[in-house]
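All protein chains but one are shown in place.
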Amino acid sequence: MNEIAVQTQNLTRRFGKFTAVDRLTITVSRGEIFGFLGANGAGKTTAIRMLCGLLLPSEGEATVAGFDVYKSSEAIKKNIGYMSQRFSLYDDLTISENIDFFGGVYGLSPALIEERKEALIEQVGLGDFRKRLTRDLPLGFKQRLALGSAMLHDPPIIFLDEPTSGVDPRARREFWSIINELAAAGKTVFVTTHFMDEAEYCHRVSIMRAGKLIALDSPGKLKESYGRNNMQDVFVALVNDEDPRPEEQL
Amino acid sequence: MHHLIVDNVAKTYGETRALKGVSLAVEKGELFGLIGPDGAGKTTLLRSICTLLVPDSGSITVAGLDISRDVPAIRAILGYMPQRFSLYQDLSVAQNLRFFADLFQVPKHERPERLARLYHFSRLEPFKSRLAGNLSGGMKQKLALSCALIHTPEILVLDEPTFGVDPVSRQEFWEILHQIRAGGTTIVVSTAYMDEADQCDRIALFFEGEIAAMGSPAAVKGAFPYRVYRLSGTALQDLKTFLEGQPEVRGIQLFGDALHVSFSEKPSPETWREWARRGGFPGLRWEEISPSIEDVFLAHMAGETA
Partner (left out) sequence: MNPRRVAAISAKEFIHIIRDPRTLLIIFIMPVLLLMMFGYAFNLEIQDVRVAVIDDDNSALSRQLIERFEGSPFFTVFHYQGSREDLETLFLERDARAILSIPENFAATLIGKHPAGIQVIIDATDPNAATSINNYCRQIVTDFNAGLSGGAAMPFTLESNIWYNPEMRSAPFFVPGILALLLIMISALLTSITITREKESGTLEQILVSPIRPGEIIIGKVLPYILIAFLDGSMILILGVTVFKVPFVGSLFLLALLMALFVLTALSLGLILSTIASTQQVAMMLAFVLTLLPTLLLSGFIFPLASMPLPLQLISTIVPAKYFLVIVRGILLKGNTIAELLVQVLWLAGMSVVLLTISWRKFSTNLER
């Protein structure tokens, strides 16, 4: 397997005249937990959607799992898991039905789905609730379940868009312990968050502002080079720096 | 005078007991926070206060009005922002704001100042003419918040207002809440961000439909029975595993690049050095810190204080 999981070169996306992602260049290696930070509207979701084949880039190059985003979006889709920013399970399906569905969509055999479902329900600790409607689950459980559903086909790369927003501190820690396990098992995890303590758990973080990458390093190095004690302060300093973008660009 | 009184309120959905007899009282002009894990019953309580749900038992009075009898009167003085408040996706940012200003009959001469303040916090001014449907997730949330804050009701109820909002905007949002409260509005807010709890006058920690602790943030933290140390400078996972084997340790939690470890008794410097040597953590740094709300919360969840 390729040691480089995701690579982009001047990746750009415009909506009309507005540039949402501006010449993004990053390289993420296998087994890395890569944090994607930035103020609201900085372009994180747009960048992830391009890497997942949901949006076409306006310019630039990108490969995911070695496949080109322009030419091989289908091959990419087989190699990634994705948890969208908006909640992505079906509320009116039970937990078990949701897992069956996502397994089926990835074309897994019923036997394999059954096996992975048991493992997942076990891992999330939902044993007694498998016949419950998903809408009745606390958010923390839902998010772990959504992660599991996005991983049923065992992809090497996983994109998580704000998986812990609105999740309480304990459930967030449980979620992150799963992320750590995944990374330890060699998966590449691409994650966005607005919790700066979670930024510390990433191997490397990138910070975007107004579509541009303005910092990229390990949390330790970032704190050192900006002379701050924690990521919160680093983030605030970076984001508050003059917004380089001119007025309205619509 | 109490502006909001919740007395022994219970609510059950099927088998789930969402609220098991909750009582609290909020002063006029107070900023009151509900802190609790997912599914603890915060939303149920907030909806009941807003007359959207009828509790099975107990009573709630808002400004002296009973939620089961004076629904229109309460709604006239109360502003509510639900957890997933959706805007008109096909209206622009400015049109959404304008619509809510009209809806709440905000006088024309007050609008420019309010809008300026809200645009400052949300940083949405450059995107005024963009359709709400084309905003990013956090931008939508900020617009929703701005719409909820465009008028000033007597009592403001916000359910997880900062969901998905970035740290800088969250700080600015709380400054607005403080300004609003300074004008005499009572605010009840639920949140999953523990740093926001510190911004409230008083908080209630909510667990499984019951209040586990209530008071000013300082009082809640002060009631924490253990001494908390912040440990850093070494491989945290290994340190965690090592300390879990030590009998003195009451609880361990990961906090970003550090561990927070709580003890009944303050360990002596010798003990610390001994641990660093025995566990093989030469770079170990330790310092006693005052517990944060998050420490208290996590300890409650782990059942450490029970």
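Going by the order they are written in, the chains are A and B; count residues from 1 in each one.
In this text, a residue touches a chain if its C-beta (ideal position, glycine included) is under 8 Å from a C-beta of that chain, and two chains touch if they have at least 3 such contacts.
All of these numbers come straight from a predicted model, not from anything done at the bench.
Within the complete assembly, A:Leu93 is the residue of A:Ile4, A:Leu93, A:Leu216 or A:Ala237 that touches the hidden chain. Not every partner is drawn; the one left out touches chain A at residues 49, 52-56, 73-74, 77-78, 80, 82, 84, 86-88, 90, 92-93, 97, 100-109, 150.
Quick note on the criterion: only the chains that are shown with their structure count from here on.
Chain A and chain B have Cα centroids lying 25 Å from one another. Those residues of chain B that touch chain A in the shared complex are 16, 36-39, 123, 126-130, 134-139, 141-142, 160, 163-171, 192-194, 253-257, 294, 297-298, 301-302. Note for the complex: chain A touches chain B at residues 15, 38-42, 44-46, 85-86, 136-141, 162, 165-171, 173, 176, 194-201, 219-220, 230-232, 235-236, 239-240, 245, 247-250.
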